[in-house]
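Only one protein chain is missing from this complex, and each of the others stays in its spot.
Letters are used for the chains, namely A and B, taken in the order the chains are written, and counting of residues starts over at 1 for each.
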Amino acid sequence: MSKDKRFLQGNDAVALGALYAGCRFFAGYPITPSTEVAEKLAAMLPKAGGRFIQMEDEIAAMAAVIGASLAGRKSLTATSGPGMSLKMENLGFGCMAEVPCVILNVMRGGPSTGTPTGPGQSDIMQAKWGPHGDHPCIALTPSTVAEQFTETVRAFNLSEKYRTPVIILTDEIIGHMREAVEIPAEGELEVIDRVKPDCAPEDYLPYDSSKGDVPPMANFGEGYRYHVTGLNHDASGFPTAKPSIIDSEERRLVRKVEANYDDIVKVEEFMCGDADRIVFAFGSSARSAKDAVLALREKGVKAGLLKALTIWPFPERHIKKYADGGVKGILVPELNLGQAVCETERAAGGKCPVEGLFRVDSEAILPSQISGTLERF
Amino acid sequence: MSRYEIRLSGSGGQGMITAGIILANAASIYEGKNAVQSQSYGPEARGGASKAEVIISDEEINFPKVTSPDFLVALTQEAYDKYSKDIKPGSTVVVDGAFVKNTGGGDFRLYSMPVTGTVLERLGKQLGANIATIAAANAIGGFVSEEALLKSVLSMIPKGTEDFNRKAYGIGLELAAEALGRGPGKGL
Partner (left out) sequence: MAYDYAKFIRPGRLPHIWCPGCGYGIIMKSMLRAIDSTGWSKDEIVLASGIGCASRLPGYVDFNTIHTTHGRSLGFATGIKLANPALKVIAMGGDGDMSAIGGNHFIHACRRNIDITVLVFNNYIYGMTGGQYSPTTPMGAKATTAPYGMIEPSFDIARLAVAAGATFVGRTTSYHAVPMEKLILQALNHKGLSVVEIMAGCPTGYGRRNGQKAASDMLIWEKEHAVPYEKAKNMTEAEMAGKFAIGVIYKDESRPEYVESYDRAVGLSKRG
């Protein structure tokens, strides 16, 4: 059978990946550089039996996505920095109420309105710490158009498996570039659906963690009538002011993600085996980093690339392994003024120097910038 | 072929991005090469200088942006001025001579042809100039086979416009043949 190979834009690959993963609802608000995802799904969702809506604002779009997921549909919204800022309160609600859904942030340049048509990678910390309070965070960072597809499928899978919102943190370069993608055949990639309760409705506790940190989830309308709230709640879902329950539930919420590092954190190790210097990169910057490593290897410099496909939870164990292994240093190129580099430093624990290479002029980091810096290590 | 960088530029709305997609699609889908297409544009949908970039390679393409084009197409003076600064020594430049009047001299081979005007004159509208341009550029640059490019054009245009676009494609080939016949210039 011939492969279904298509020449696709990064944003379109997210739309196709979402459909593959079983997404049947999209709510969004137009914003550059993510809008193609909404346009594509407005056309394609109905053909798959799904529905699309353009809401009155980003806040409502995030709300609608959570509502639709509660009513049983895998749901997606897509935005960029300014929209992401607006979604934060409801994103926190989704984490607290443990409602699976996927949020695509096609990162653009700058704070505030910034450079809408330019790339950025400056929402790394926002993804983790944007909503107030402690909460779990899973964020994925694809760096090719093919990964836009596969990581979107993975985002939905993780979201359903861990009953939590998952963020895809891509950037304008990856979102708008085009390259060929082999579309996986049906069944080729695993598709995970939320675990539903197997108890009688009258026995159902929506946040019962007695059998594990991720409680089974019933959809509205399936006979399991329950209460959903952003207030601290107990296993029954109703508000509680009991300090011991508030404490144990908040810890469970974070633990259900943090304790599953091996399942969630995906890092590609490229030429790292004998490397004496490492570049840790993600998204479009990882593409530059790969060229830099290849160029250095040609010159006999032993460089390696750690390419993060998961940026939250932060790939600290991967970094620690190389820091402890005695590399000369780790370079973190990113389109911001220093975000992932701080986490990398923390993970390296002083075992090796960690240096950042930052660019915020709305242009991509050049391979030569990375190789030039790495060479000095 | 190892990494080959192509930049197609004009004013917004002239279809250079579509032309770039058609070329990269031809290379990756019909010729099994690696190809990446990217673009940059201002917030305005029409007017302003706009460019599409295509990288074609037999090897994996990582860095997706063009840094020093092997091949530049410029349909307007503004686009030429903005996007010609970093062309590679010994590169090939194709311009619409009706709009690009001043290229200065340099280490490049220049082919000038009145592509927009010819399409307008023969087909009655400027729509299609991008198809003629990419056909001409490919005939000069030899990025992909003529067959692959035409197939790509036909796969990407709206249904019912095949004849029109075939004509535009033919105009591009004709203009390229004439330009190749005249041989490369050194500058305008």
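Everything below uses one rule, namely that a contact is a pair of C-beta atoms (placed from the backbone, for glycine too) under 8 Å apart; a residue touches a chain by one contact, two chains touch by 3 or more.
If you're wondering where the values come from, they're calculated on a predicted model, not measured in any experiment.
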Visible chains in contact with the missing one: A
Among A:L19, A:A38 or A:A63, the residue in touch with the chain that has been omitted: A:A63
Touching residue (missing chain; options A:R6, A:R73 or A:K266): A:R73
Residue touching the undisplayed chain, where the options are A:Y226, A:Y261 or A:F358: A:Y226
Missing-chain contacts mapped onto chain A: 24-25, 27, 46, 49, 51, 53, 55-57, 59-73, 75, 89-90, 93, 97, 219-223, 225-231, 238-239
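The rule we apply is simple: only the chains that are shown with their structure count from here on.
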Approximate Å spacing (C-alpha centroids) for the pair chain A, chain B: 36
Chain A-facing residues of chain B, complex: 21, 24-25, 28-29, 34-43, 61-65, 67
Chain B-facing residues of chain A, complex: 5-7, 32, 116-117, 173, 176-180, 284, 287-288, 290-291, 294, 363-364, 366-367
